[in-house]
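Take a look at the structure set out below.
For this depiction, one protein chain was excluded, whereas all remaining protein chains were kept in their positions.
Chain lettering (A, B and C) follows the sequence in which the chains are written, and residue indices restart at 1 in each chain.
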Amino acid sequence: MGTTAETLLAHLPIAIIVIPLAGAVACFVLPRAARALMAVLGIAGTVASGWLAADVLEHGARGYVVGGWAPPLGIALHADGLAAALVALTAVLMTVCGSLARPRRSGDAFFTSWLFAWAALAVVFLSDDAFNVYVGLELLGIASVALVASPGTRPALHAALRYLAAGLTGSLLYLLGAALLYASEGTLSFAGLEDAGGAPAAAALAFMTVGLLLKCAVFPLHGWLPGAHGCAPAPASAVLSGVVVKSGIYLIWRLWSDTLFGVPADAAANLLGALGVGALLWGAAMAWRAERLKIVIAYSTVSQLGYLVMAVPLLRTAGVEALAGVMLLAAAHAFAKAGCFLAAGAVLARRRSDRLETLAGLVSQMPIAAFALGVGTVSLVGLPPSGGFAGKWLLIQASFAVHAWWWAAVFIAGSLLSAAVLIRALAPAFEAAPADCASRAERAGASEWTALAIALGALALGPLAGPWTSLVTEGSIP
Amino acid sequence: MTSAGFVIYATAGVALIGAGAFGLARARDALRRIVAINVAALGVLTTMVALAARGGGEADPVTHAMVLTGLVVSASATALALALVRRMAHLRGEEDADGHDG
Amino acid sequence: MGIDAAALLLDVTLAATVVALGWRCVITADRFETVAVFIGISLVMAIAWTRLEAPDLALAEAALGAGLNGALLLAAWAETRGIEDGPAERRIAGPALLAATTMAVAGAGLAPLVGAEAGLAAEIAARLDQTGVSYPVTAVLVDFRALDTLLELCVLLAALAATWQLGAARPLLRGKLYGPVFVAYVRIALPLLVVLAAALLWRGATSPGGAFQAGATLAAAGVLLLLVNPAGRVPALSWAYRICASLGVLAFLGLGTGVTAVTGRFLDWPLSHAGALVLVAETAATVAIATTLALLVVGGRPVAQRGRVGKRH
Partner (left out) sequence: MTGLEAMLPLWIVLTSLLCGVVIFFLPEERAGLRTAINLFGATFKLLLVLVMLAGVEDGQRYAFEVPVVAGLVFALRADALSMLFLTLSAVLWLLTTVYAVGYLEHSQGRSRFFGFFSLCVSATAGVSMAGNLFTLLLFYEVLTLVTFPLVVHRGTPESVAAGRIYLAYTLGGGAAVLLATAWLHALLGPVDFFERGLPALRTLPEPVLIGAFWLLIAGFGVKAALIPLHGWLPRSMVAPAPVSALLHAVAVVKAGAFAIARVIYDLYGIEFAEFLGVLKPLAVIAGMTIVYGSARALSQSELKPRLAWSTVSQVSYIALGIATFGPVASVGGIAHLVHQGLMKITLFFCVGNLAERLGIHRVDQLAGCGRRMPWTMGAFTLAALGMIGVPPFAGFVSKWYLATGALAVGEAWVIGVILASTILNAMYFLPLLHAAWFLEPPEPSTPESAEAPAMLLGPPLVTAALALAAGLFAATSLSPLSWAEAITAEEYGP
């Protein structure tokens, strides 16, 4: 038994990419079995990701050379703590939300795109090769656009087109950066870029960062996100906001936090931090004016992404503790946001509208959905005992540790701001139902219960922060 | 391939990237935006091909492979974008028609 | 000296044409001109790339960039002719500044690279014998960086899945092209294209060519086939489309995992059968690329057109 487990374990990184890929093709070729395939491969993928995370937690980072050629000739996968954690998070969200997806038309194409998005995320997190990541980002872009366009209505198509245009431009900038990097350093693998420096590397970093900022909708390049995440079906927007948008930020962390680029990047890192603050404020301001619940939640993604970008200067100075904090924030945000979107989707499905003024009586009619939204808000705002709080706590500690106390003030002001925004949106839900419609609590559907479960997952991340942070800081960025 | 050739084609590539950026920033119409992105893509690919051939000897195959993959990837993304444009035009056409008699 | 001067002159004119066309394409107010000029740029660029010692890229650019992209752009232009999305934008300052900064940063990045030597050509040439193919670019595509190719085929398939989700396919140009001249042309061009594709595929192992170029050419043949029926109707969806479109990914996945048992690494072709395996993978990729690109031109899910055609003229 030992050897087969050993060999299986050795092939885990590539297996995590191949399983969803095989699933996607299978869904495309056998349309009628799409849902069953999705379920089976979802579980297989989650098991593999969980196993990888456990293995990395125990034995540290695990590499894998694809095709037998080591870098710089071939492509290598590198599953360190950070990547394994994100892959596990992706697997959980993709499986849970996938089981909820009810595409009205062309289910096969929907699940094909769903699994392609999952595989692409695995590539982006695990691959150690800049160009391989480019193709992964592109596959992720196209699959996500397909998910956004799946409702088939005009606003959905318009949002999908805008998302695709932004994604294409972002990938192009990233490609140019990668080419410059390869030309100046002679290798495409991230690991080999330790001592990259000079004008070409700086230009490459600039292009790649702007491209990634565009792909993950960081202010001021966030225009496409609210429409896309607002129109997509609830399970899709849950995954888009929860994980897909974070893949770009993961790459930014990897590029900016390594000892990469001897280029004097501290000034630019603070610029990124300022962008993050801008995202926080702008996202909150726009969410304050939004009229639909899903749009408020989408704009809160723009503002929460500000936190993750704001952490870049901290990652460079405070290192491991900041990484643990920001990853905890990212995971808690993923679960809470997924919970909120699924609940909002259930509200939209049952009450035909998620406009804020029609939310009256939600607490009495759909208590489970309201409770999921409430718990999600608790984690998004970062109130104890949620994971959001633990993440914010670690970030504040990190900023105090490097005497950058203004970052601590920004984090706390940010959480108050998002509290104001989300409470303004959800307050009408507590009002009594208008006289005409029944105020009896109807039976909660599966999506409401799943929304509540995922939102409680974000809450549970608080007490369970220990294992997650030790996994994340396992053998990753020094 | 002399380094003079590299300079010429690299500047052409950079100029195309600039044109693409200019077009993209100005474009209001979806079709124009897609064409602008493709112009910029051509610029990037040309710069890469020029980079591959900048050394005296044989051109670098890894960059060529990257360009080929980049070409196919941006072609399929453009195909999807154009399909979206055509579908929206079709829906808008249907809406106008239904709008009157609907 | 004469030849160098002439070569230099050729390069300069080609570069100048491309840049002029590029800016023209972006500045013009007429939408048809934008599309037409873009196709022009792609063709001139194909020629320029031959000058940069990249013949196979030139082939791919001609087939994909000028051919398929051009066809798609023209189709999209035709169908959005009446609809004007918004007033033609007149602002210049913002876009010009953006273009200038992009060019400046790119220029700054490229300048120090003028003299430097070019990447990994030597290492790859030294190891070609371990890959079963002798043409370096194909070796990189199929052996050194096989995962890239696999993912790229997935990108194509994802784009097709996304298009199929948008709804039923609509007749292509409503058969306006159909006529004796066109049929005669197709009767000649079709076999030629198929033979060319086969040749490109076969030569890929030893000289410029390979799956992508062959696939693109075959796709062109497919589009011609779709256009040649009277009402431009697209034959109904059957499992054949699905199998052909995903053949490439299936081949790479199947062979890749199968090979893992032998060599212990995913997509690591064993030297003894490398040539044969590569050929199988390349052929499958060609069929997949051809089907996918042709169906992408259709732009929708080809469902059986039972009485629906009459509804919209």
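The rule is short, and it goes like this: contacts are C-beta pairs under 8 Å (C-beta built on N, C-alpha and C of every residue); 3 or more make two chains touch, one makes a residue touch a chain.
Here the structure is a predicted model, which is why all the values come from computation and not from measurement.
Every shown chain touched by the omitted chain in the complete complex is listed here: A.
Of the options A:Val65, A:Ala420 or A:Ala453, the residue whose C-beta touches the omitted chain is A:Ala420. Per the touch definition above, the residue from A:Ala70, A:Ala409 or A:Ala446 contacting the chain not shown is A:Ala409. Residues touching the missing chain, restricted to subunit A, are 321, 324, 328, 361, 363-364, 367, 378, 381, 383-385, 389-390, 393-394, 396-397, 400-401, 405, 408-409, 412-413, 415-416, 419-420, 423-424, 427-428, 430-433, 439, 441, 462-463, 465-466, 469 (touch as defined at the top).
The definition used in the following text is that only the chains that are shown with their structure count from here on.
Chain centre most remote from that of subunit A: C (centre = mean of CA atoms). No other two chains have as many C-beta pairs in contact as B-C.
With centres set at the average Cα position, the gap from subunit B to subunit C is 12 Å. In this assembly, the C-alpha centroid of subunit A lies 28 Å from the C-alpha centroid of subunit B. Within subunit A, contacts with two or more other chains are made by residues 131, 135, 138, 142, 145, 149, 157, 176, 182-183. Multi-chain contact residues of subunit B (touching two or more other chains) are listed as 17, 24, 30, 34, 47, 51, 54, 62-63, 69, 73, 76-78, 80, 84-85, 87, 92. Subunit B meets subunit A in the complex at residues 17, 24, 30, 33-34, 37, 40-41, 44, 47-48, 51, 54, 62-63, 66, 69-70, 73-74, 76-78, 80-81, 84-85, 87-88, 91-92, 95. Of all residues in subunit C, only 4, 7-8, 11-12, 14-16, 18-19, 22-23, 25-26, 31, 34-35, 38, 41-42, 45, 48-49, 51-54, 56-57, 60-61, 64-65, 68-69, 72-73, 75-77, 79-80, 83-89, 91-92, 94-96, 98-100, 102-103, 106-107, 110, 113-122, 124-125, 136-137, 139-141, 144-145, 148-149, 152, 155-156, 158-159, 162-163, 166-167, 170, 212, 289, 292-293, 296-297, 299-300 touch subunit B in the complex they form.
Residues of subunit B touching subunit C in their complex: 1-12, 14-32, 34-36, 38-39, 42-43, 45-47, 49-65, 67-69, 71-73, 75-80, 82-87, 89-90, 92-93.
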